[in-house]
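One protein chain omitted, others in place.
This part shows chain A:
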Amino acid sequence: MAMELELGLALPSVNFPSKGLGLDLNGEASPMIAAVPKKKRSVADAFAGDNTTDTATLPLFVWDFADDGNNNKSAYSCSLEAFCDLLISDDDNGGSRSTAPVGWPPVKPARLKAAGGTRYVKVKMEGVAIGRKVDLSLHRSYATLLDAVDRLFTRNHHVEAAGDLTLGEDGASLPTSHFRTFTYQDVDGDWMLLGDVPWETFVKSAKRLKIHSSKE
């Protein structure tokens, strides 16, 4: 069931090695032993609600859920991320940053703090499963950024070009055929309209972008 959905929307890519993971609800999976710490729930608990962690059949997916306190659960398993996106509404819960096991991957905190200078931000377009990434440091103004983003999606996702993209006062683009609203999430977690603040401020504070499209 899940497989079909996934195939339908996913791009053929090596990032989707789902075929070998034993996605068989009933039978055995490949020899993967989920070392599931006691406090964490398997996906079976989350979705089916009736599996325990020590059944003879292995859990559907091998992953751990971490409850980050806000009842936001999403898988950290990279290989099943897209599938998970389909199961869980894309409600911009801050991505999967908060759900990795403690201390994993093993990167020292000092390194994490310092490398926070990366200017890569994720860009998600509503209705498109695959996110893109742009490097803000390569751009000097909103204009070039929007242009690049537009090209990213139209080139790869067969999304219609938005035509002339300029920001209106309300942050919405003024295309000829589609409205697109560009928003970004800042360091405080708030979603703002693109264009409200000067470019330099935006670059420093933007964590991710989201493009909402709504037909006229």
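List of remarks:
Quick note on the criterion: contacts are C-beta pairs under 8 Å (C-beta built on N, C-alpha and C of every residue); 3 or more make two chains touch, one makes a residue touch a chain; residues count from 1.
One rule holds in what follows: contacts and distances are computed from a predicted model.
The listed options are "Two-component response regulator", "Zinc finger protein 511 isoform X3", "F-box domain-containing protein" or "CENPP protein", and the UniProt record of the chain not shown names that protein "F-box domain-containing protein". Seen across the whole complex, the unshown chain contacts chain A at 11, 13-17, 19-21, 30-35, 37-38, 62-64, 75-79, 81-82, 85, 95-98, 100-112, 114-115, 117-120, 122, 130-135, 137, 152, 156.
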